[in-house]
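Below: the structure, in structure tokens.
Yeah, one chain of the complex is gone here, protein chain that is, but the others are all in their spots.
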Amino acid sequence: MKKLIQGGTVVTAADTYQADVLIDGERVVAIGNDLDIAGAEVIDASGCYLFPGGIDPHTHLDMPFGGTVTADDFETGTRAAAFGGTTTVIDFCLTGKGQSLREAIEHWHGKAEGKAVIDYGFHLMIAEANDSVLQQLQHVVEEEGITSLKVFMAYKNVFQADDETLFKTLIRAKELGALVQVHAENGDVIDYLIKEALELGNTDPIYHAHTRPPVAEGEATGRAIALTALADSQLYVVHVSCEEAVKRIAEARERGLNVYGETCPQYLTLDISYLEKPDFEGAKYVWSPPLREKWNQEVLWSALKNGILQTVGSDQCSFNFDGQKDLGKGDFTKIPNGGPLIEDRFGILYSEGAHKGRISLNQFVDITSTKSAKLFGMFPKKGTIAVGSDADIVIFDPQVTRTISAQTHHMNVDYNPFEGMEVNGEVVSVLSRGNFVIRDRNYVGAAGSGRFIRRSKFQRP
Amino acid sequence: MKKLIQGGTVVTAADTYQADVLIDGERVVAIGNDLDIAGAEVIDASGCYLFPGGIDPHTHLDMPFGGTVTADDFETGTRAAAFGGTTTVIDFCLTGKGQSLREAIEHWHGKAEGKAVIDYGFHLMIAEANDSVLQQLQHVVEEEGITSLKVFMAYKNVFQADDETLFKTLIRAKELGALVQVHAENGDVIDYLIKEALELGNTDPIYHAHTRPPVAEGEATGRAIALTALADSQLYVVHVSCEEAVKRIAEARERGLNVYGETCPQYLTLDISYLEKPDFEGAKYVWSPPLREKWNQEVLWSALKNGILQTVGSDQCSFNFDGQKDLGKGDFTKIPNGGPLIEDRFGILYSEGAHKGRISLNQFVDITSTKSAKLFGMFPKKGTIAVGSDADIVIFDPQVTRTISAQTHHMNVDYNPFEGMEVNGEVVSVLSRGNFVIRDRNYVGAAGSGRFIRRSKFQRP
Amino acid sequence: MKKLIQGGTVVTAADTYQADVLIDGERVVAIGNDLDIAGAEVIDASGCYLFPGGIDPHTHLDMPFGGTVTADDFETGTRAAAFGGTTTVIDFCLTGKGQSLREAIEHWHGKAEGKAVIDYGFHLMIAEANDSVLQQLQHVVEEEGITSLKVFMAYKNVFQADDETLFKTLIRAKELGALVQVHAENGDVIDYLIKEALELGNTDPIYHAHTRPPVAEGEATGRAIALTALADSQLYVVHVSCEEAVKRIAEARERGLNVYGETCPQYLTLDISYLEKPDFEGAKYVWSPPLREKWNQEVLWSALKNGILQTVGSDQCSFNFDGQKDLGKGDFTKIPNGGPLIEDRFGILYSEGAHKGRISLNQFVDITSTKSAKLFGMFPKKGTIAVGSDADIVIFDPQVTRTISAQTHHMNVDYNPFEGMEVNGEVVSVLSRGNFVIRDRNYVGAAGSGRFIRRSKFQRP
Partner (left out) sequence: MKKLIQGGTVVTAADTYQADVLIDGERVVAIGNDLDIAGAEVIDASGCYLFPGGIDPHTHLDMPFGGTVTADDFETGTRAAAFGGTTTVIDFCLTGKGQSLREAIEHWHGKAEGKAVIDYGFHLMIAEANDSVLQQLQHVVEEEGITSLKVFMAYKNVFQADDETLFKTLIRAKELGALVQVHAENGDVIDYLIKEALELGNTDPIYHAHTRPPVAEGEATGRAIALTALADSQLYVVHVSCEEAVKRIAEARERGLNVYGETCPQYLTLDISYLEKPDFEGAKYVWSPPLREKWNQEVLWSALKNGILQTVGSDQCSFNFDGQKDLGKGDFTKIPNGGPLIEDRFGILYSEGAHKGRISLNQFVDITSTKSAKLFGMFPKKGTIAVGSDADIVIFDPQVTRTISAQTHHMNVDYNPFEGMEVNGEVVSVLSRGNFVIRDRNYVGAAGSGRFIRRSKFQRP
């Protein structure tokens, strides 16, 4: 059956206009003012924006970390994402040395299947780059539809890859048409600083920030870019948090390199002082890279505004304060790294970005949806409202003002890092491939209705 | 009566998809796959792209210069533009010291009315910034719909404004919501170098380039940016030709300033060696800034690709080789500055840019149309194919290969700077507000059918 | 008669060693441990440093400004300089449009002759650069021994030269072997901001700073550098006060240009908050460029340490608080610009620089003496302690701690901007060409004993 969304203002990465949107099955089939709506269910969107469903390019759902596992799995996580206006997530599939990639991917499929309420894809972590792995990547990219590969430059002795691994991955990615992602922090330096802090008895959450200085992020970012230049490949720097890293990306782009950058809502709105909250509350804000000095926020907003950074991911990786974060009492290195961010990414970008005029409405869509679709091979299926595209649509009321709180959020976790923040605009309804997941602020979706997306090879957007 | 363009691939700054486009009168009313086409004229666009009509943000039609006047006026110029895929031009309205702005604008309207075959707007030159002029600007911006103001930093004793004028214009523009444009070359330096060259008997066309060095452009660009920062205003640097200027713009954007840059097809494809053509043919390539060393081309393409520059204008300003350019035989300073570029801007960007993969198809649209519409207050009326927008549409066949030549071009001038260049893709038909101007490669428009566009105040795109 | 300074530690821009210094007449004739001292007067310098006499490359003595004249003339000014450890000053000879350069120079000689107690040279201000002036410069450089030319980019309608004047001066300087100095602030911008401030009733001293923003200094610095590059000439930027200007100089030096920079003790130790002192005391700190945000101090020290800036001048230009500075009550633009700084330049650099370890002892000598001698054509006559050089020697006790105060200083002015500052080290005695000017902290010199120094052409140091 058809659906007609009437009276809304369609917003894409380029356009803003009033029109009705006709959906047939899973797809948009027409947009216009005088559409033939015989037999269509009419949905009123008067006064509302119609946004392409948000794409969160950076989530960790059902992920083991430091002896525990994230509080949100693919069901609770994607449901919260939908409440927030996100209709696609790309989750990081971990791998281990010696493990076959296919096995790892199977394992990750197992986490998502039957649970996800919206569509999802996987990035693949590269733990080592031996001949076997490089060989398997052809299958991964071409058959599995996993066209982005993540390399960690930090987390020594856990995830950290050396430059050889990164360089080989970049070269192989170029051959296969994949996009390489880096977590860019110098893990050797951080490892040393952590040991030194612990020796000195500096065990509070704030030392998480002090042992991961901005220069360590800037250095790794510059190094990854240099290797990308040498490999003539393409690079996407995840969770950029500070000016040092922005500068290197700006330089790279000025040189014409295919280098892209993502930041996160937390770096745009919170700062290092949160890590000093009393009663161990600082632990709620422990993730990597850490929150930075406040002035970096304006640098990040400017970088989004002027196209130096292209996307905003959540880096969702939630742990409860009670029972998980508190594992690190007396030793900040034991605090599970990460936060519950998947639900508010889209709304904060709207409110702090588009509503406050830091970015335009079209940039808001580009940053929260379109550019991720393009960079990660899902466009035009995802990332826009256009004829032929999946009907992943958010009906968004810009008039409402609301307050973010753990008491009202939908993530499976006992706190919200943005607790008390007033934001403008609210998600009213959300369609995923033509079906409501959220309708008039209520969940009407179904676990397992989300589908895995086989993504295309990398193309410059 | 309605028109239905069938079978084409719609391309906007964001999207690429197959759909039919329904036009009712002057506007697009629906886009879709199963539209109600009762009574619509059907136009077949199978195998073709449907691009938003090109917007040329930088033309000089019917302009006096150095005792002569451009070879193309609003009729021949806009007809050639239409042949090339452009449906809107913004022309520079000259003013003089002591002249009322209204008078100057009336004069320019007189040139365009009854002649233009496509829509057009005006930028207003600021010759001086005394209290009267600053006062008059309110009317200009708010009533005349002229929301961009041009300041020349070169052409000493002719157009050149001093820093006070530029600074006052930037401040006033900020108050009124206008965008300031600069021709950024240090006129004092150039004036000296020209006198020196003539004294030394260096009178050939190549000395036009030698007396306008890249550093003079970089310096002026940096200065205009500094003044913009101090005025907290917005700046658009026209015809960026070299790395020195790109660097300053990149810096400005990294600092978060509202600074934009335009380059031109000639700087992207030709180089300084053209000025050394024998038999005075170098004069054909005399414009300002001059053509640069070839390696700058890649810098400019990279800047377009990575969003450091946003638009491509033609800087159309045509003079015949015989009878006009040859005024400068024996004295390069007497060569009328400018070239016939309006017709090939769009096609060269497609062929050298999108076709060769230097930019994506969506970037091609953004650069040749959308961004100009947004920066200059014409969006969404112009610059996109969307419901409610003007039906300014180019039906473009990407399969054709053709050769640019003065023998086949439509400008009223006896040479073409791109003579002999093979390009991919051809404009088949062009609609301006729903009416054909070019149909199946033939001109079917009418002088005077183009309308003046009252533009909106500046908004960040 | 000969003099032998015994027991001191000789410090030059390169060396630090213990040795006796033998002076015969005006010059050093030997340095060693076993010198033949028959008939020499022995001066004990045990525990003291022997520094080359300081060279202050930037003073304004007996200078008219805004209807008044500086409080210090060549007698009181040079005597205070000597007390502070300075044995040579280079003063700025003003010129006016239409005035012959010879006349202007004669006039300035008249101010110094019979008054100066130490040696002195002149820089020549270039007010205009017409053919006559450019012609006269040959005589100035080659006969008068004035080999540095000052161009003002600020003080609109008073001193300000346009880019043509600066460019011609740079080209002429290159031909003649002169060094061009610029006061680098964008005067047009400042002029506008001042008018705006006055219109808004912002008349307090702090608005002197607010109307001369750092970007205006950075811009002008960058512009002067660009013109220098185009002229292939040499440039010395006076009184660099902020990071914006340092960055441009660093860039220029990285590109290999012959660009040099000077800062002043006031920018290294005081900051913008001084301009907000109550009871109009802020007026004591009104000079141009203005004092800046405190963080710029570290930038300037780093630039001295790492050779991005080469010298420290005082920009001595003293006006009494009572009767002169107070002309500007109710209108900051009427406050005579300048401060009494000649006496403490050398001592502050020692204490805040060498003593605190921000620069080495050899760098202290280089910055306060040697580099100015080299850049301004007085080396090796001035600027070092070496065989054959003028015996301009400071005997300096590094053990003493003292407090700067107007009550004890020797300038002819009623306040000291460094009032209350504790400094390490004290000038004990000062010799100028072998004769004591200061002996054991007492003045023993004579007005008129200072000689004009005909300086050599510019050579890279």
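For reference, chains read A, B and C in written order, and residue numbers begin at 1 within each chain.
In this text, contacts are C-beta pairs under 8 Å (C-beta built on N, C-alpha and C of every residue); 3 or more make two chains touch, one makes a residue touch a chain.
Given the structure is predicted, the values throughout are model-derived calculations rather than measurements.
Student: Could you tell me which shown chains are touched by the chain that is not displayed?
Tutor: A, C
Student: Touch as defined at the start, partner being the missing chain; which of C:Gln6, C:Thr68, C:Asn362 or C:Ser456 qualifies?
Tutor: C:Asn362
Student: From the listed residues A:His109, A:Lys174 or A:Arg223, report the one that touches the chain absent from this view.
Tutor: Once the missing chain is taken into account, the touching residue is A:Arg223.
Student: Using the touch definition up top, pick the residue from C:Ile5, C:Ala19 or C:Ala197 that touches the left-out chain.
Tutor: Missing-chain contact among the listed residues: C:Ala19.
Student: Determine which one of A:Glu164, A:Glu276, A:Glu298 or A:Asp331 touches the chain that has been left out.
Tutor: A:Glu164
Student: Specify the residue from the set A:Val42, A:Val158, A:Val215 or A:Val400 that touches the hidden chain.
Tutor: Missing-chain contact among the listed residues: A:Val215.
Student: Considering the whole complex, not just the chains shown, which residues of chain C touch the missing one?
Tutor: With respect to the unshown chain, the touching residues of chain C are 10, 12-19, 22, 24, 29-36, 246-247, 250, 253-256, 298-299, 301-303, 305-308, 357, 360, 362, 366, 370, 380, 384, 386-389, 459-461.
Student: To test your reading of the contact rule: which positions on chain A touch the chain that is missing from view?
Tutor: Touching the chain left out of view, chain A contributes residues 156, 162-164, 167-168, 171, 186, 188-189, 191-193, 213, 215-216, 218-219, 222-223, 226-227, 229-230.
Going forward, only the chains that are shown with their structure count from here on.
Student: For chain A and chain B, let me know how many angstrom lie between their CA-based centres, rounded off.
Tutor: Chain A and chain B have C-alpha centres separated by 38 Å.
Student: Would you kindly tell me how far, in whole Å, the mean C-alpha position of chain C lies from that of chain B?
Tutor: Going by mean C-alpha positions, chain B sits 51 Å from chain C.
Student: Quick one: chain A and chain C, Cα centre-to-centre, how many Å?
Tutor: Result: the chain centres lie 57 Å from each other.
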